[in-house]
Every structure is written in structure tokens, then in C-alpha cells.
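The structure follows.
The other protein chains are all here in position, but one chain of the complex has been omitted.
The letters A and B name the chains in turn, as written, and every chain counts its residues from 1.
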Amino acid sequence: MIPLEWYIGLSSIIFMIGAVGFMIRRNLIIMLVCVELMLNAVNISLVAFSHYLQDLRGQIFVFFIITVAAAEAAIGLAILVVLVRNKGVVHTDQITEMKG
Amino acid sequence: MDKYILIPLLPLAAFTINILFGKQVLKDRAHWISTLAVLGSFIISLVTFFEVVNGKTLNYDVYTWVLSGSFKVSIGFMIDPLSAIMLIVVTTVSLLVHIYSSGYMHGDPGYYRFFSYLSLFTFSMLMLVLGNNLLQLYFGWEAVGLCSYFLIGFWYEKKSAADAGKKAFIVNRFGDFGFGLGVFMIFLFLGSIQYSDIFANIDSLRGQTVNLLGYNVDLPTLIALLLFCGAAGKSAQIPLHVWLPDAMEGPTPVSALIHAATMVTAGVFMVARFSPLFNLSPTAMAVVAITGAVTSLFAATIALVQNDIKRIIAYSTCSQLGYMFLACGVGAYGAGVFHLYTHAFFKALLFLGAGSVMHAMQGELNIQKMGGLRKYMPLTFWTFFIASLSIAGIPGFAGFFSKDEILWLAFNGGTVGKIVWAMGTLVAGLTAFYSFRIIWLAFFGSFRGGHELEHHLHESPSSMTVPLLILGVGAIAAGWIGISPLLGGNNWVAHFLAPAVGHPHVHGSHAEEWMVMGISVAVAGAGILASMVFYLWLPDLPGKLSLKLQFVHKVLWNKYYVDELYDFIIVRPVMWTATNILVAVTDGQIIEGIVNGIPRRIAAFGEQIRKVQSGNLQHYAIGMCVGFFAILTLIMIIFTK
Partner (left out) sequence: MLPVIIFIYFALAMTTLSILVITRRNPIHSVLFMLALFFHVAALYLFLNAEFLAAVQVILYAGAILVLFLFVITMLNLKAEIFTDPFIGEWPVSLAIGSSLLLLIFFTLRDFLPGPVGTYTIEMIQRETNTKILGRVLYTEYLFPFEIASLILLIAIVGAMVLAKKKS
């Protein structure tokens, strides 16, 4: 049997990769992709917990997370489209109008 | 509520009413409020005086302000012979000056302000005199100094008047610094500022010493000298006399009230009040006596050559105050206070008379430009003449009895006493000389001020002459309460004041007393004769003498260059320090540096911090992760402990 810690470890690795990717990439679309990556990592961990603790709540939660992820991806991409339409670039280091 | 509290309260009420409503409502009627208030105080003071004559003394607290353990600060009244006689002096002269001012200051735009300040001054002086603790004395002391500033600089648009007011106040503050230290020391060593406690325990100070900068200084001497600093400032003794001549910039009634009869006598009053303390220190008493005598001589010599009528009388005041301190210094406090009392009458009379002359002369002060005024203003002349006879010490007049008492007791006062007696006698001669100089130059001879002025010469209105008459009576009769036993009297005033100020031991014989009296009368007579020679019979003699003794004349004319000396030693360095150090460095660099520098630093810091907000989303994400990491580490460290 595979210990629960392995699943959690895997989940955290993918989560961290997603986080690093979020912080590294210049392209806004890839940043959104990394967000999806992070959400997926969390999903893996939740399903693993559900399996090992024999409680369905983990899977229910995953269900809702997927829903919200979908909604968020849709709206995020809509905003991105508008941004590109107005500014012409998708690079984060060129969109710095909110600086102090 | 007893009647004693009304004595200072009525003038205070008059001040408040006048200052609040004077400008709009009262205008030219402002004098009614003040005069009626002072009249009330005068009547009650008279009643109080007769009560004290019958033996009543009182020491009670009207209002206790601070009561903390054994420390007590209160407003209280001490009614004893000394304060009773001072009450008479203050209220009488104040009342007469109020009446006089209604005529003299008529038409002045600051009429209501003048009366409100006069009332405030009367209140302050009464609080000073009636006080039963050092704090009230100090309050009154400072308050009369303040009123003096107001009143000297009454015509504040005139620069010389404003400067004179400032000078008076600042020089007074020099003295008050020493006075304040004296008060602190009394509190430190006796634990209380109430007179009753101080005088009960005063003997505990005898023989004690304090270590001051390595030297062991006798404690009573130190305290007495510190207190005398204040007295020297207030009563214009050397070296703090410089403000009194300049104070003549104020209106003449002010000079009569403040710089003749009341404020300047506060110093003498204070020394007399603290006679138990001064009696413990022969050194301090010697200092007081010698300072008094030297000032007396100093001022009298300057008065010989001045031409401004008010300044001559001012130096005369300075000189007579020297007499009073001379008396206190040899232990004759009662005689000093007696002279204070008679001096109030004839000096106020001299000033008010001078005011009357100035009124007729349209403000001209130079006696060289006057002459023959007795034809035009007989009342002023006769009262002025009486006052001059009094100050010269001619027998029968008030000044004779008090001055003689002082000289006799000085003669009895040991070696120091004999020295100051000699100086005092010389001064008596000089006093007679310069007092009559004014009379011959101003009232006799022909008028030297031009035809235009001559046409306007007239006697003053009755509001001004009636006080002159009353004071004239006082200048003669006031001395009759202190007639020496030699001449058949019983020296009532000395016995009256003895419970409060003590009585010095007299161990001279009657023959010596006659001799002293004779010498002083002879000297006075010689002075008058000399003045007649110089100014009546041989009018060109003064001119020729001043040319021959040009150097002496120049020194006297310039008041021994004391003002210039002070300017050089004190005023200029202080001003230099103020402009170059305090303004340039302390204010400009240090304080402005801090006040401006701190905001600048904060702004610069803010500029740097601002750069964190780069607008780049990922920088924020990195920041979040760093914070997250920090929090997790913290939690881990805390929870694994």
C-alpha cells in the first residue's frame, strides 16, 4: 500500500511547481495555466485524503473546486482578452500601471 | 466676609470693569469707577489703621490654595502696624492721584486704560502689603512691576516710552531673580512660606552656614542679601537704579504714584517686614546701609546738574530711598518706614506739582526754559515750596522729623553707622540744594520760554490743585506723629511700629542728639543758601563753575556713564548672543533642522518604500510567498518548542 504521505508529497511538489511557474513566467496566459496546475495539485491531495480517510467529503470538495476552477478560468481569460485588446501586450512586466 | 478683603478687591473690580467696558461704555467717565473704588479702599484702610492703633492685629487666610502635608499656599492678610501704615500710604496717595489724573489725563485717547491700570496697580500693591506669606508678596511684587511696565509705556507709540517700560521691567527682573532665590532658600531651610511660621522659627537660622562653591557662607546673610537683590531692583538702588530716571517717560501721575510713594517703597517694606531675618546678619545690614548711603550720595550728585524737572525729582526719589535703606541697615526699620510715610506725601506732591507745571508749559520739561511761574500758578508754587522745605528737612515740616530720626539712629549705629551718618548728612545738604534749585529756576526770575508759551500759562484746574493742597497739608503734618522726645513729643510712630519691626538700641546722649539735629539743620540751611547764591543772586555762577569743572560736570550730566557701562557689559553681549547664536544656530540650525529635517527624512524613507509597489503582479506574488514562508516557519518554530 502506498502511504498517504506520498500522495501529499506529490501534491505539494506539483503545487510548488505551479507556484514557481506563476511567479516566473512573463506570459499572462501561462500564469493562468499555472493557477490551474495548482488547483489540480490540491485536487489530488483531497481525493487521496478522501480515499485514505474513507470519507466522501474530499470528493465532494473536489467537485466544487473543479466547478469554481472552470468559472474562474472563463472569467480570467475574458479579462485577459479585454486587457490585450486595450494594451496590446500579454507580458506582466509591461503592465505596471498600478505602481505606487 | 469681612471688610479687609474689600481693600484689595474694590480696585480689582474697578480694573475689571474699566478694562472690559471702558472703551465702549465708560469712555470719559472711567475715572468715577476707579476713584470710587479707591475711595472705598481708603475709608476701610483708615478704619483698619485706627483699629490697629487700638491694638488689634490679625493674621488669617482668606483662601487656601494648596494644602499638601506641611506645605501651605494661601491668600491671606496680615494686619499689623507695618501693613496698617503702608495701607494708609498706598490708599491715600492712590486716591489723590486718581483725582489728579481725571484732570491731567483729560482728553487722552487711552483714558479708560489709564484708570484700569491704576486700579490694577493699586490692587497689586495692596496685595503685596497685606500678604501674610511670601508667595503673595512675590505675586504683588511681580504684579506691581507689570503695572509699572504698562503705565511707564502708557503712550506706547512713543519709542522712548516703550523702551523705558521694557527697561524697568527687565532691570526689575534682574533683582527679582535674586529675590526668588531668597524665597526658595527660606522655604528650603524653614519649610514654610507663611510669615507666622517663618518668624516663629527664624532664630533656627542663626549661625547656620551653607557651602557655596567651596566657601562656607553664613545662611542668614545669604538669604538676606538675596532678598535685598529684589529690594535693590524694585527700589532703584545701585546697581539696579538705571530704570527709575527713564521711567519718567510715563505720565506724571504715574510717576507720583508708582515711582514716588508706592512701588519703589515695596523694597523698603519688604526689608522692614523681614527685619527679624536681617537682624540675624550684621553683614547684610551693613551692605544694606552702605548701598543705601552710596545710592543716596550718587543720585543726589547727579540731580545737581539735570535740567529735566521730572528727572531731578526721580533722582531725588532714588536718593531718599537710599535714606530709607540706610535706616534699615543700621537697625532703625521703624525710622525707615516713618521716612517712607512722610516721603510719600512730599514726593507725590513734588511730582504732581511738576505735572501741574508741565500742564501749564504744554509739556515742556526743561527748567532752564521756565521762570517766574509763581505769578501765574501761585497754588502750585506754594505747595511745591512746602514740599521742598519738607524734603530739605527744615524743622516743623514732615521730612525733618523722619530724616532726623534716621540720622540720629545712624549715628548710634556703630562704625558703619557713623560712616553712613556722615554720607547722609552730606546728602541732606545736596538735597536741599537741588530741591531749591528747581524752585529758583522754575518759579522765580523771568520767564525764559518764549512769548507764545507765556500767554498760555495758567493755574491748573481744581481736579489737579485740590490733591496738591491735601498733600501739602500732609507734607507738613504727616511728620507730627513721630516727634522726637527731644522736642517734646513722644515719638508715637516708633512705638507704634515697634511690635512689627523692633526698635534699635539707642545709647547716645541727649547732647549728641542735639548735635546731630543741629548739624543736619545747618547743612540743610547751607544747601538752601548755596542754591540761592547760585540761582537767585549770581545767575551766571553755575555756568562759569561748570566750565571750570568741565570734567566733573560732564560725568554728572551723563549720570556717571552707568547706562553706557551696562550697555557695553550686558546689553551688547546679550544681543550679540541672541542674534548670532540663539537665532542663527539654535533656532535656525538645530530646531529648524529637527522640525524640517524629520519630515524630510520620513519623506525620503517613504520614497524608498514606495518602490515596493512596482505594479508588477509577480513581484507581489513573490512577496506573498515570502510572507507565507515566514509565517509557516514561525509557526513551526513555535509549535515544535
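By definition in this document, a residue touches a chain if its C-beta (ideal position, glycine included) is under 8 Å from a C-beta of that chain, and two chains touch if they have at least 3 such contacts.
Note that this is a predicted model, so its numbers are computed, not measured.
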- Message: With touch defined as in the header, list the contact partners of the absent chain among those displayed.
- Response: A, B
- Query: Given the contact definition stated above, which residue among B:Leu556, B:Val571 or B:Cys625 touches the chain not shown here?
  - Reply: B:Cys625
- Message: In the complete complex, the non-displayed chain touches which residues of subunit B?
- Response: 616, 618-619, 622, 625-626, 628-629, 632-633, 636
- For subunit A, which residues lie in contact with the unshown chain of the complex? 1-2, 4-6, 8-10, 12-14, 16-21, 23-27, 29-30, 32-34, 36-37, 40, 43-44, 47-57, 59-60, 62-64, 66-75, 77-82, 84, 90-93
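Convention: only the chains that are shown with their structure count from here on.
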- Query: Can you name the residues of subunit A that touch subunit B in the complex?
  - Reply: 19, 22-24, 31, 92-93, 95-100
- Query: subunit A touches which residues of subunit B in the complex?
  - Reply: 610-618, 621-622, 625
